[in-house]
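Yeah, one chain of the complex is gone here, protein chain that is, but the others are all in their spots.
Residue numbering begins at 1 within each chain, and the chains themselves are lettered A and B in the order written.
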Amino acid sequence: MSAYKLTLDQARAALAKLMEKYTVIAPVMNDNRLDYAEVTDARDVILDDRLPYKSPKETVFPRVENVIRFLEGRVEEAQDIKPILLIGAKPCDIAALNDLDGIFTSDKGKFKDSFYINRRNCLTVVGAGCTSKKTACFCDERGIDMTFSPECDGFLNFVDGDILYEPLTAKGDGLFTGSEAEPPKRDTKPEETLKIEAKEADVFATMPWESYVEGCIGCGTCTYLCPTCHCFNLRDAEDKGIVTRTRVWDSCMYPKFTLHASGHNPRTEKYQRFRQRVLHKYLYIPENYGFTACSGCGRCIRSCPGGLNIRDTVSDIMERLEEAKE
Amino acid sequence: MSERAEVTNAVSEEWTPTIVTFLCNWCSYAGADLAGTSRIQYPPSIRVIRVPCSGRINPQYIIKALVDGADGVMVSGCHPGDCHYLEGNYYARRRFSALKRLLSLAGFHPDRVQFTWVSASEGARFADVVETVTEKIRVLGPSRLGGRDGA
Partner (left out) sequence: MMDYNKQSQKLKETAAKLLEEGTVEAVLGLKDNPEVGWPTPYFARTAGDVENLVWNEACFTNLANYLLDMRDKKVAIAAKGCDVRSIINLIVENQLKRENIVIIGIECSGMKQNDSLAAGCDACPSSIPNMYDIVVGADGSDTYKDLEMPNSGENVTEWAKNTTVDERFERFKKEIDKCILCYACRQACQGCYCKACFMDRKATPWEQVDPDTSTKMAFHLTRAMHLAGRCTDCGACEKVCPSGVNLKYLFKGLSEFVEEFYDFKAGVDMEAKPFANQYKQDDQQVAFLGGDTIVGV
């Protein structure tokens, strides 16, 4: 497909039109911080090099989702959702969405998650690239090209102050139009260098996990900001005779995450929980699904009050594995 | 200082608030009993929860009742010095004073939370207290909290 060139003002006008049909989610300033949020005015949308503070996973995997409601004599399942248009998703976030797709919808997963699929089908993703690497970003080490991602429905390129829109799928076709132009040339994808290729037994008990977590205060910030973390809890709540079953985020960094009904808790220590977080992304998901569930956005590193660093941890593990081989 | 009543809904004369009421077993609950056996009339607004002592009431109960939509909360125990457990209400007094300030800071109308002391012999006073509290909360109108988001 070819690309369309349009000015920033034209793009905003087109966006205002799209807002009639879609719920538009895009980076906007929120309390002095850039966040993916619902757009109420097309002029608020900020498309620049900055990475929004939180990930856009809430669009497909909300913090609280009503799964089912038990009313008198009938049940009510999840409602219809208005089409959602996610604009300005960075390549790391698109890669993370892809990872979530792999977990919630793929044939490799044992279960297909109908609530996720329902939202995902309603979602159109328009990406936008980064021009520079920010502190704590490590998408290149994770094999992600920060300037472009082909795994979305359309892509916004910035050329000399103008926008070059490149539709990539039928869903993304016709969202923005302008004078036709050639799509820009692409660099080759960087190589995925940060990954753990080992058996669980090689890393589970032999790595100095306790030394990695000295600063951990045990909050759930890393998991809540992570674009690929997807653990959830199902809860039934009753209000005035109506029972609502909701799906809410949970976090493996909480001590009670693994508490059994018997009272036994296999992960009582911080290092055990951090080990689970790292290995889930870098060892268990690769084993079960064939890809590493970390997009290198660096959000967990930047926001951690204790200074925990998943990239340093993984590269330290890689070094130790390398040493052990020799 | 003046407080602007947080009246958002029109308050009808007939509307009676729902007031979650914690009564200590030894004084205030007995006081309520006395009001009943003495056939003293008071508004049907209170929902009584009997607790062993006012010192046993976790501030969380009061907070929970308010954020889940109770129009008001009333707590009553033995008069200071008369506690069945000698000092429970002394601790409660400090706690409730701080709680009242906290709720006020967070924008809950101070009249929605009422603390008082009623002894076992004060049946008439109990009815009087309920009447006063009900009227104070009635003019504020229904609570605007409660119900689950999106439900």
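Definition applied: a residue touches a chain if its C-beta (ideal position, glycine included) is under 8 Å from a C-beta of that chain, and two chains touch if they have at least 3 such contacts.
Model, not experiment: these values are computed from the prediction.
Shown as candidates are A:50, A:302 or A:320; the residue that touches the absent chain is A:302. Of the candidate positions B:22, B:42 or B:108, contact with the unshown chain belongs to B:108. Although one chain is not shown, part of chain B still touches it, namely residues 1, 3-4, 6, 59-60, 63-64, 67-69, 80-81, 87, 90-91, 93-110, 114-117, 129, 132-133, 145-146, 148-150.
Along chain A, the points of touch with the absent chain fall at residues 31-33, 53-54, 63-64, 135-136, 214-215, 217-221, 224-225, 233, 235, 237, 246, 248-249, 251, 254-256, 298, 301-307, 309.
We adopt the following convention: only the chains that are shown with their structure count from here on.
Chain centres here are Cα averages; for chain A and chain B they lie 47 Å apart.
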